[in-house]
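This report refers to the structure that appears directly beneath it.
Excluded from the complex is one protein chain; the other protein chains are retained at their positions.
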Amino acid sequence: MRSESLSWSRRDLLTAGGLVVAFSCLSSSRALSQLAGGGEGGAGPKVVAPDLPGSLRSFPLLDAWIRIDPDGRATVFTGKAELGQGIATALWQVAAEELDLPAARVEIVTADSARTPDEGVTSGSHSMQDSGTAIANAAANVRMLLVAEAAKLWEIEAVQITTDGLGAVVAPDGRRADYGTLASKLSLHVPAIEDAPRRDPNRYRTMGRSLPRRDIPAKLTGGAIYVQDMRLPGMLHARVVRGPSVGTALKEADFDAAGRMPGVVKIVRNGKFAAIVARSEWQAIAALRFLQRRPWQRVERPLPVESFVDALKRLPARDIVVLDTHDPAGPAIQSVSARYSRPWICHGSIGPSCSVALFKHGEMTIWSHSQSIFDVRRAVAELISLPPDKVRCIHVQGSGCYGQNGADDVSADAALVAIEMPDMPIRMQWMREQEFGWEPLGPAMVTELEGSIGADGKIVAWKHQVWSNPHNNRPIDAGGYLAGQEVTTPFPIRAVEPIPMPEGDGDRNSNPLYALPNMHVIYHFLPDMPLRVSALRSLGAHVNVFSIESTMDELARASGQDPLAFRLAHMQDPRARDVMTEATNRFGWAKRVPGDGRHGCGMGFARYKNIGAYCAVVMEIELERETGRITVRRVEAAVDAGQPASIDGIRNQVEGGIVQSLSWTTRESVAFDANHRTSFDWSGYPISRFSDVPGGVNVHVLPQPGLPFLGAGEAAQGPTAAALANALADASGVRLREMPLTPDKVKTVLGAI
Amino acid sequence: MDTSGKIFSEKVRRSSVERLRYLNHKRVLVYGLVGAGICTLLALALTYRYPIAAVARPEQASFSSEAVEKGAALARIGDCSTCHTADGGGPFAGGRPLATPFGTLFSTNITSHEGTGIGSWSPAAFRRAMRSGVSRDGKHLYPALPYEHFIYATDADLDALYAFFMTRRAIATTQPVNRLYPPLGFRPLLAGWKMLFLHGGIWQPRTDRSVEWNRGAYLVEGFAHCGACHTPRSIAGAEMAAHAYAGGWAEGWYAPPINGQNPAARDWTIDSLYTYLRTGIDMNHGAAAGPMAPVTYNLAHAPASDVHAIAVYVASLMGKTQNTEVGMAPLTQHPDAAAQDHPIGAALFAGACSGCHGPGAPMMTQGRPLLSLGSAVQEAEPRDVVQIILHGLKSPTGGSGPYMPAFADSFTDSQIAEIAGYLRSRYTDHPAWPKLNEALAQAREEGGQP
Partner (left out) sequence: MTITLHVNGRDHTLEADPSTPLLYVLRDDLELNGAKYGCGLGQCGACTVQVDGRAVFSCLTPIAALEGRQIRTVEGLGTVDQPSRLQAAFLTEQAAQCGYCIAGMIMRAQALLDEKQHPTEAEIRSHMDANLCRCGTHMRILRAIRRAAGLPSTEGF
């Protein structure tokens, strides 16, 4: 139902100064913005229409999302970014489905502060929930309006009109009208209604299928896809000059000499910020290496070289109660109590971060692979003292980022250079060691769990404590960038707040989905960050699920119960039960090889954030006791992501998450000494190579037609880590709890000679 | 004229002579045959080694954990796993090719498998193999197994090593056939070799040396068999005792002298030797490369006190008996002169090598040693520099550690020769290496051996 009284302009909605909602029920706009932004940090857009689904809440006008051209082709706008997770393809399928157009006649435009709605950060597995839901509904609205227009034209009831899936509406008597003609008669500058009729899942043409991804062909044949591939006329190559890692700086640098090196056009300096600009990349690199011959020093407090568990537990903590339930239950007969941990790990994006910036006619355009395009626009505007409406930030793909890597900082670096060199496109590329040295890491975490079971073999009490730095440090203002602290007048650093549950950060997934009595879950939020940290795929879920699922397994074993049966006995959510059953059936759990010292099987389960996708992972490993090396022979996983947009897209993400999580869990740990990070390249931070990956990984998607979309991008991280630890315990009888579970650690604990 | 007599006497004479000759020939022949027969019998007797009866594979539980642990430590020091584990093969299951100047040998399965491993060997059979190079069934073993070092081992240590191997997982394998140049495939020849070159007995400690030195000496001369690579060998392939530790060859790499002729730019101290042996790199020297890398990986897991003892002994071989101040003489670097003399090498170095090795490179910012500190550029032989460029280096287990990519496919032989010449000129004061192209060709050819 259209309301004539709403007359916001699109411009209003696309700039930071949107209308404030009158009917909000939450007290602080910050909390609002966090929720609207996907609960993943970042500023997020304000909610103006809370009854609408997904990001329509913030951008209710249909033409913010969809445009139908006179030739009937549709363009869809999403504020989310393609990170390689396949979201552009998935949303394209969603739009094509609800518009009922062939996919080939639909174009999708991803995050661009000048063209698309601000959907906050692309993170937290929220893209399907926020953008997918918005686009599905907006498209349904558009289809409804087109049908209504035809109904008017033909003077029949709208309900009698169908769409043919090829771009036309059809009357029962066969009259046709194409979308282009109809669209030209109506305005999409109207708000969506929340219950526009959706298409019947049983008649889906596009959604729920595995269409080939739109971006893959070009990636296989050298197409220009990435920020790194951009070539603008007159583009210059820049390299930022810093010490080896966070908290260090060059003692002195001969910028004059560097400025005279071949091809160097300018050395841009602003306080402690310095960057080389040269005609060719090789010349820029040569100048950078020239400057880096000089010694460096630590300029911040030393890094903690003691045990990180001790270091974290000694930091000042703000205790947040996640769960505190009291239920009648019998006495505890057996208890399992243990500590789990993971050190700092890094994103390790294959392509070091890169950004292109151009300052022309008083306007700055930044091409960035940040997950937070809209924050980059606002925060960089502040950094370079321009009003936000003079800054445009366009998302272009980079390599997989898995959270906040160097992408935000490199965009700030590029802009600081570009503003000094008007009309010259600046390509700022971080070097490999700069990505390792300066990217924010995944926080180290410690958990302590205690579970008790009663005489009937069921859990009677459950305690979980988790210590972690904030995972929510995405820059939302200039002070959040490295450069923001280096410029002549540094910007203030914002105090960090925890992301509230149900999203959570360090406490993400610390609340078990199992129906357990007497749950006491506490998050010891540690705002003092000894190392630079921020969001890394799944945030606290990797460690929390590892801990919970290890404890579940230990309780099962201690009481002689099968790990699957034990979990099912405590799980009421039918979708959770289904993924566990599916994965274990596919695996052949009932007939699995018993743990015999060299072989073992284990499972792990979680529902991401308890509101996202369900995922169960089961694996079989072989253990070489002589070396401690674990070979994963096979993995079967099941995932329920609600109504799937692209089944293969979900499979791809979950397979990838499993392989990545195995690498995190078995080998990764950022090395550092008191002065700097000593992991500066892949030799100092080895990750899984082809000789380390499993024999086979099969992912089974359980489609739920018509149910809400659930993002699956982070669902496998925790369950995989747990399945591995459980398989190892099954194989060896020994429980390892301190990630990474390296061969040396395994060997030491086995004590095998 | 009585011709018949003459003829007769001639005949007689001739036939006597002939007969004599014939008899001589026959005698020689007979004596020769008999002699040869006796010699053959003698040789067979001398080369013959009786088989030792097979035993049932001992129960794992029959070995004390102390013995197994001691054996594990000795296996680390002996670097057994490196030769006896093939790429992708089971631990100690053999099958790894070893390229030698005599052809290619394959290591044997020394797991506890009864049929294809040593599971049916008695302790006595094991001791005999280690000290005398004879397998249980009496076959002579090639000195690729360095039994001229293991001969020094005590019974107790060999029994501990036996306990270790008998408690390894039994893995069945098919032994690949050796590819030695004929007639070296004829094992009884080895008896002769041993007669000439296998000497020694249980190691005797020196009373004028410390307990630690003696431990180091026992290990180095014995299980660690350092001389097997670091001592030059005669044409017969035997270590030349008179030139102990004066440098040798292993699998196409040159193992530099570890006596007073060690070429390193800065002195080795006990501490730097210890660090190098335990971690594979020392900041005043360089990274362990080629066959030395897996040695340091195993020593990283050996008892620290034993590795320290080894360091003490080797330091004494080099002529240092105590920790001396590391000579902090300025390091050689002639980048400009070297670039002038080797412009192609300089350009190739700038593009291929300086990203890690050049000034200002991240590796150098992290404090890794300058190339002049590495032994490779300082050695009289260019082979190690050539091999490192061809093959690179990486952690044996894929763990963290010094890493260098291989350039065998990126560069032609003459390009690598250019780079090597440039390195020699830039990082040392030594004369240029002669015959770099030959060194390249040899390295490629030997590297081509399976």
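Chains: A and B, in written order; residue numbering restarts at 1 for each.
We adopt the following convention: contacts are C-beta pairs under 8 Å (C-beta built on N, C-alpha and C of every residue); 3 or more make two chains touch, one makes a residue touch a chain.
Just so you know, these numbers come straight off a predicted model, no measurement behind them.
Enquirer: For the unseen chain, which displayed partners does it touch in the full complex?
Expert: Every shown chain touched by the left-out chain: A, B.
Enquirer: Among A:Ile156, A:Leu186 or A:Ile225, choose the residue that contacts the chain missing from this document, as touch is defined above.
Expert: Of all options in A:Ile156, A:Leu186 or A:Ile225, contact with the hidden chain holds for A:Ile225.
Enquirer: Which one touches the absent chain: A:Arg57, A:Arg213, A:Arg242 or A:His542?
Expert: Going through A:Arg57, A:Arg213, A:Arg242 or A:His542 one by one, A:Arg213 is the residue touching the chain not shown.
Enquirer: Which listed residue (A:Glu420, A:Glu655 or A:Glu738) would be found touching the missing chain in the intact complex?
Expert: A:Glu655
Enquirer: Name, in rising order, the residues on chain B that touch the hidden chain in the full complex.
Expert: Missing-chain contacts on chain B: residues 87-88, 344, 346-352, 355-356, 392, 403-405, 407, 409-412, 415.
Enquirer: Which chain A residues would touch the chain omitted from the figure, given the whole complex?
Expert: 83-86, 210, 212-213, 215-226, 228-229, 231, 280-283, 285, 348-352, 397-400, 402, 429, 431-432, 631, 633-634, 648, 652-653, 655-660, 663, 681-683, 687-691, 693-697
Just so we're on the same page, only the chains that are shown with their structure count from here on.
Enquirer: Can you check how far apart chain A and chain B are, centre to centre, with Cα atoms defining each centre and the answer in Å?
Expert: Taking the average C-alpha coordinate of chain A and of chain B, the gap between them is 52 Å.
Enquirer: Sort out for me which residues of chain A touch chain B in the complex.
Expert: 244, 288-293, 296, 431-433, 598, 624-627, 629, 667, 671, 678-686, 689, 691-692, 742-744, 753
Enquirer: For a test of understanding, state which residues of chain B touch chain A in their complex under the given definition.
Expert: 65, 68-69, 72, 91-92, 164, 167-169, 354, 358-363, 365-366, 394-395, 397-403
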